[in-house]
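What you see is the complex with one protein chain gone and the rest in place.
Take a look at subunit A:
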Amino acid sequence: MRVIVVGAGIVGAAVARELAGAGVAVTVLDRAASAGGTSAAGEGNLLVSDKGPGDELVLAQRSLTLWEAMKDEVKGFPSIEYEAKGGLVVATTEAGAAGLRSFASRQRGAGVIAEEVDPHELEPELTRDYTAAVHYPQDAQVQPAIATEALLAEARRRGAVVRQGVEVLSSLLSGDRLAGVRTTAGDLHADHVVVAAGPWSGEVAARLGVALPVRPRRGTILVTTRMPQRIRHKVYDADYVGAVGSSDAALQTSSVVESTASGTVLIGSSRERRGFDGRIEARVLSALAAKAMVLFPFLADVAVMRAYGGFRPYVPDHLPVIGADPRLPGLWHATGHEGAGIVLSAATAELLADLLLGRETKVAASPFSVERPTLASHLLSSV
């Protein structure tokens, strides 16, 4: 069986690795370089703390198990910097504290470890003005670009071919079935085509003939200069939980503050819907800085040396689309992971491979189907 995967981001890489491991002849195509899109433009948090009970949490929980098993898979490679350092969510208002406590208790019901703690035992330099703090020991992280390259390297080791600088232009049809893609490097035939093109998945799907409502949601991150480690966990303000699930187009920020292996501190991230507009704006940076200083007042004197950002691939109902597209036999999707594509790539790949190879799935597939009712109204627009 031959499969073409469109996109060499973390999702395409994970899918290629999984399918190649099952003996499928996989070709990964990317119009640019590998790990050059969203997967190199965000952070690498592997979180359960920001997810309420539901289908996304189930996918994240399965993913964490898979990441733990994959962390040392590729030898002779730069480290993917997997670290299960745990997260600390901090509320600074009374309303925030009540919201956080009830969210944590619902999460516990779904199997998430979430313990209310005295945060200064975990983070001595945290603000004294907090109202509640919950520790999530299962939260972990990777370096997302290196993780993407590691998954691709493993896919190649299993026989996959990765072609960079090859853009998918349109479909090759055989009757009413998709039989391959027309690319800038000629026609390529395959039994199945998997769209894993991140925020550009809507555009790629349209080129192949179907409507898919994947849109970009801008995020910006600040990087400080190096300093001796003063922040030990991933520390979020409790607002984060609200911003993730929101559909509001306006700017939202909530802090996610953490130090990296190299000694820099990352402060993320904003969420804004404004198309593929990548400009860095002072008001966004200012809002990010102010929120981070609420959590760690000492940051006021720390210098920022870079700002960067990317476009989260988002779907109106905030769930990824994983599986076959019944409108065009031979077409598959693995996309729309919004701000959680790094963590979810692992279980996404497993689910897609199970479906494509007709195996029993480890998690329920229907919530991620392109045919789910909450997407129906968005598929009507003609292409």
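The criterion applied here is as follows: a residue touches a chain if its C-beta (ideal position, glycine included) is under 8 Å from a C-beta of that chain, and two chains touch if they have at least 3 such contacts; residues count from 1.
The rule is short, and it goes like this: contacts and distances are computed from a predicted model.
Per its UniProt record, the hidden chain corresponds to "NADPH-dependent 2,4-dienoyl-CoA reductase, sulfur reductase" from the list "Oligopeptide transport system ATP-binding protein", "L-lactate dehydrogenase complex protein LldG", "Acyl carrier protein" or "NADPH-dependent 2,4-dienoyl-CoA reductase, sulfur reductase". When you scan A:112, A:285, A:351 or A:370 for touch with the missing chain, the hit is A:285.
Between the chain not shown and the residues A:133, A:162, A:179 or A:356, the one that touches is A:162. Screening A:90, A:134, A:152 or A:315 against the full complex identifies A:152 as the residue touching the chain left out.
For subunit A, the list of residues touching the undisplayed chain reads 32-36, 40, 76-78, 143, 145-146, 148-149, 152-153, 156, 162, 164-165, 222, 224-226, 262, 267, 279-283, 285-286, 288-290, 292-293, 299-308.
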